[in-house]
Each structure stands twice: as structure tokens, then as C-alpha cells.
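All protein chains but one are shown at their positions in the complex.
For chain A:
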Amino acid sequence: MTAPTTTPARNAAGNGGYTTGRRMAASRLKLTYIGSVRAELTKLASIKSTCWLLGVAALLIVAGGAISAWSYKAMAFMDYNVETGEMVTLTTPKPVEAAYIWTSTVGMITTASLVFGIFGVMSITSEYTNLTIQSGFVANPRRGMYLAAKATVAGALSLLASLVGVGLSWAAVRGILSGIEITPLTQSQRLLPVVCILGGPVASMLMTIMSLGLGAICRSTVGGVFALIGLWTILPSMLSIAAFSEKLRPAFQSLSNCMPSSALGDFLNGMVGNAMDSGLSIGVTGDSKIDYFDPTWWQSGLIFLAWAAVAYAIGQLVIRRSDVK
């Protein structure tokens, strides 16, 4: 090699591509949020697990809707004969409430949310597992922007998948319940279609973002998924068991109602206010006082939003401060 020169020769064109000249001058390149979002979309779209997870989640929603509609249809053809004390099959089905159509449509979102959650966890933890996080942070050292772009894309993909699932689920429910009289929604239920069609997918998006936050905190797929399952199922179960204690029941029941899975269920079904509300009416009779916090559907929505925001915020904090060894 010849002796090195001291003046940069970046404007030299060619060199077989080893230099790029003005077309890629530093002034033309810039790290941007939009560029980061495009990069995250490229990343997530290029791995099979994205398609699998979102596809399974959407299918679960559709399957749940179809199964729920089928069970309502079966119940519509059955009645209880008070005189004989037996269930009889009707030739003409009973009317089905419109509210049940909507709750059936989104009935499986709470279960599918676990899949959205795993997707959210893996969208960040796989970067640590595969050491992609190093090249990611070298290309984009602004970690806040990095995680925000990832949350944007992962959330948007979950929203889209859930929207497709809800749409197909609604079509399946309507198809299965066709020929059966549908009673209209009550005044208090008038927002139920909006909650289900939009709220359901938004809730899926928030679930993904919350899980992304958990993944950023744990920085390990096993840790993130375990934290998700712990928060979604294990902790609520423990709180429900502890709520049997008369002395601690108000506190634990209130906490249980604020857990993410309860909040999501109440948000989607709270307007209906029937036994589908994850058993919150247990122990509550018409004349009993409710001595614990029992949020309304919109309060449950805000609680779920708060979970997502807090998990994401803590994830941002951890990811900005953690060392990548």
C-alpha cells in the first residue's frame, strides 16, 4: 500500500464501491425516526415467527367467535320446561341479544392477547438473543428512538392482525347466527360495536406494547415470557385465591380487578354486564354492598392503558441504561 494521505478522499467516485463520493456524503445521511420505523418493519416482516404469531392470534379470535356463536345458537334452540324440569329443544329459536354477537366477536381476544404478548416480548428479546442489538444500537445509538420505533411497528402489526381477526370473527358470528332473531342493543350498550371493533384491536396493540416493555426490562425471551404469563394468569389466580380471606378480600379483589387480564376482559365485556365478565359477580348479589373496587368498562380500558404505559416506560428506562456486553 502507498503511504497514507492525510486529506480525506471521500469525493472520489468508484474505487469499486469502497468509497461512495457525494451520493452518500454524511450531509445526505441522517438517523431519523421514520427511517427507524422502516427498519423495524423490514426486520419484523423478514422473520417467519412474526407471521406465525400474528396469524395464530388472528385465527384464535376467529375461532373463538365461531365457537361462541355456535354455543349461543345451540342455547337459542333450547329451553327449560318448568313443569317437567327438563331441557327441551325448540323448533323456533329464541332471540339472541345483539350484545352477545359483539361479545362473541371479541370473546377470544383475551386469550389471543397472550400470543400478541409473546410477539411483543420476542420482538425485542430476540435482538438480545441473536446479538442483533449490537448492530442495532451502533446504527441507532438513540435507544429511546430505537424502542419507540419497535413499539410503533409491533403495535401496528398487532392492531392490523387483530382488526383482521375481529372482522373475520364478526363475519363468522353473523353467518352462524343467521336466521335467528337478533334483539337490538340497549341504550347503555350503544357503544359496544365501537368498543369491540376498534377497542379490541387497540387492546391487542396495547398488549403488544406492554409485553415489549416487559421484554425490554428482562432482555431475555424466557424472562419476558415468564413475566408476561405471571402477570396475565399466575398473579391473578393467586389474588383470586387470596380473596377468599374475608379480612383481605376487599384489597385482593380490588387488585385482581386491576390486573391486565381482568381489565381487558372488563373493557371488552363490561358494557354487557353479565356472567361473561370473568366471574367478578361472584359473591355479589343484588342487595350486597360492593366493598372493593369494581371498575366500569371505560375505567378498565384506562387501567389496561396504564399497564401498557408503565411497562413501556420502565422498559425505556432499562434499555437506555443497560450495558450491551
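Simple rule for what comes next: a residue touches a chain if its C-beta (ideal position, glycine included) is under 8 Å from a C-beta of that chain, and two chains touch if they have at least 3 such contacts; residues count from 1.
Here is the rule we go by: contacts and distances are computed from a predicted model.
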Exercise for the section: One chain of this complex is missing from the view, so tell me which of "ATP-binding cassette domain-containing protein", "Sarcosine oxidase subunit alpha", "5-methyltetrahydrofolate--homocysteine methyltransferase" or "Pyruvate ferredoxin oxidoreductase" is its UniProt name. Expected result: "ATP-binding cassette domain-containing protein"
Handout entry: Full-complex contact with the absent chain, from A:Thr42, A:Ser71, A:Ser245 or A:Thr296
Key = A:Thr42
Fill in the blank from the handout: Across A:Ser71, A:Ser135 or A:Thr296, the one contacting the chain not displayed is A:Ser135
Handout entry: Listed residues A:Gly17, A:Gly85 or A:Gly179, member touching the removed chain
Key = A:Gly17
Problem - Touching residues (missing chain, whole complex) on chain A - result: 1-10, 16-20, 23-24, 26, 28-32, 35-36, 38-40, 42-43, 46-49, 126-127, 130-132, 134-142, 321, 323-325
